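Rest of the complex left out; these chains stay put.
The chains carry the letters A and B, assigned in the order they are written, with residues numbered from 1 in each.
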Amino acid sequence: MDLDLSPQDLAFRDEVRAFLAENLTAEIRDGAAATPSVFVEPEIGQAWNAVLHRKGWLAYQWPREYGGTGWSPVQRYIFEKECAEAGAPNLTVLGLKLVAPVIYAFGTPEQKAHYLPRILSGEDYWCQGFSEPASGSDLASLQCRAVRVSDERGERYVVNGSKIWTTHAHWANRMFCLARTDASAHKNAGISFLLVDMNQPGISVRPILTLAGDHEVNQVFLEDVEVPVSDRVGAEGDGWKLAKFLLENERGGSCHAPKLAYDLRRIEADATAQPDGHGGTMAGNAEWRRRVARIRLGVESLEMIELKILSEIAHGQKPGPQTSLVKLLASNLRQDIDLLAMDLLGVAGLELERQRPLYGAQAPQAVHGLPSQVAAARYLNSRAWTIFGGTNEVQAGIIAKTVLHL
Amino acid sequence: MNFELSEEETMLAGLADRFVADRYDIERRRAYLAEAQGFSKENWDLLAECGLMAAPLAQADGGMELEPGAIVALFAALGRGLVVEPLAESVLVGARLLLAGAADSLADAWREGLASGAQRVALAHAEPGQRGNRAWVETRSQAGAEGVRLTGVKHCVPAGQGADAFLVSARANDGGTGADGIAFYLVSADAPGLTITPWRLIDGSVAVHLTLDNVVVPASHRLAGGLDLLDQIMPLADLARAAEAVGVMQRIFDETLEYLRTRSQFNTPLGRFQAIQHRMVAHYCALEQSRALLNLALVGGAERDFAQAVAGARAFISDVSLSLGHDMIQFHGGMGVTDELAIGHGHKRLVLLSRWPEEPLAKLDRYAGLAA
């Protein structure tokens, strides 16, 4: 085994570092730091997208022909790690990492030419319409129906149904969505993958506030919503296949550990200013340090697991069920860290400011400081980590079946 | 030895249950929290009318001097109902502390208002540097001709918004970090030099942040005794908090059970999944143990240390309630992490109860004899 970075990789790391030092503005970084929800709002996220787009690094995970950078998996990890360590916001994955791969892998030339550039430019902001109120973890039970009609206005689907947990639907102008195009087909069959224009009358969006009061997800109602047949990706009935591709893609080649490590280091730094009730600081409290140490071991182990998967991808292997392992570990660690951050602040950590945003001119006056404004909300919001994108229980089931063969 | 509720205990729990049935559902609760003081003024008056407010006070103070067993029965019922009115903070802490430490004339001036619910006092003891150490007080008191001058910051005073006065702890001596030299002073909410800033706690209730800038109080507003007043008052308040937490746990556990029995996924009721069953059983065990530790605190006898038993119950319940809340959220899937269900609201209350006035580890250290 040789687990050190090559000189080329080190040089690349320095290049990324220099770029970040130059281009990641305080506004963007502070906005990310003051965001307790899982995704940053477009105001921050799209600003950061634009910076990367100007540099040509936005689509670093795409194939070169569609605007990708041609980086190796290890370089991609280095880039993401450096971004995390610089305090950059998470990229909004919905367009870039979820729908784009489906479009460039399965889309028509017209779809590719139309949609991919608009994701990069920020003209299109996407949301995902998979989950439904009655389906939960069981995607195959979805009920949203798309009926194909053909008349003087052309061939199109008329979609009726409802989607839930739709992140940023209130910001999005486009939604990629699964709908049942063949009502008679069984479960996974008869589902198609449609690209929906959100700016049409039949769409209504109901906010669902999180435990912390953040407006991040929604329920979307579709009432006679129209989708031109040309906005179906793949063949009719291919939806399940494309969704599986998308989800596997989502789970593959992740970079969770660096962000977790960054947050943990910031908590450790904050501990040096947090009184311990006896004239010292929490940084010197043995129990506290043990708790931090246990979490740090989790994060460090996760980073090596992520790197190992990347290395396998680099050697041509497909990301397998190991990605469920990563999802599980990362979700648990995220929750541990967000609880840690809240607990560090003692009683002041129990503040839950519900006004948003917490950055910029409209930010509410802080009673105990920004960390207290963010910590409890982040702790509450991060309970979702073990639920979205396949619950911990679903991930465990996948591992039991595909890795352990039980 | 008899584990059945006494007549009084049954009556109190029944009163609370009825109050909840009449006054509470998730939407009305939201509205109560949205009021400026973080609870319903109307409910407050109702609780006073039916006698629940005064009940924990001494008979001489117009109360029923409730036994610990009755406190448990009452607060477990309030917990099950997710009641937001701050009985524990205002009555078990605030009123009892004032009446225990105030000289007769001062007590006389407050007794009726407190017992009738017309007046509220709030304990202002927590400070940013304090953490689990009750004796860490940086607020200073300086006696002078015009009275006692108080200066400092009290960053977390629950149920402080709309309170008529605060019981502020302050230290007379220089640099000391021990219990000596600390006393409590009654500070009127409209005292010059006092700045009150409200903020929201995780459960949606309102705390206030106090800045005292040379606030002057008459010497007669100093309570007799020092930190020992807390030792006198806190165990019963902590028992109430523990009982409330058990009530909340029971509520969200029961709602989750019901959900698991009825909600299907992959064509099977969620409750049929063995992994979920076993975790529900683990929480059931923790809940039964929590209840048992409440009971243990009720066992009398000279050799029993009530405060230690309560600290133990608090430590145990603080830990298991958080885990229970996490799983009840988890088992509700996406709905669990929204603001729409009692599950989340209950959990947020559990977070607060587990970490106020101190973190769970501080409670354990108290039980283990590692902290005063």
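Throughout what follows, a contact is a pair of C-beta atoms (placed from the backbone, for glycine too) under 8 Å apart; a residue touches a chain by one contact, two chains touch by 3 or more.
Source: prediction; values computed, not measured.
K.L.:
Where each type of chain is drawn only once, what counts apply to the full structure file?
P.N.:
A x2, B x2
Definition applied: only the chains that are shown with their structure count from here on.
K.L.:
Starting from the mean Cα coordinates of chain A and chain B, work out the distance between those two points in Å.
P.N.:
Measuring from centre to centre gives 38 Å for this pair.
K.L.:
Under the definition above, what is the set of chain A residues touching chain B in their complex?
P.N.:
Interface residues on the chain A side: 131, 136-138, 164-165, 208-211, 213, 217, 275-279, 287, 335, 343, 346-354, 367-368, 376, 379-381, 383-384, 386-388, 391-393, 396.
K.L.:
Hey, which residues of chain B end up touching chain A in the complex?
P.N.:
Answer in residue numbers: 126, 128-133, 136, 155-156, 177, 197, 199-204, 209, 263, 265-266, 273, 275-276, 326, 329-330, 333-334, 336-340, 344, 347-348, 351-352, 355-359, 361.
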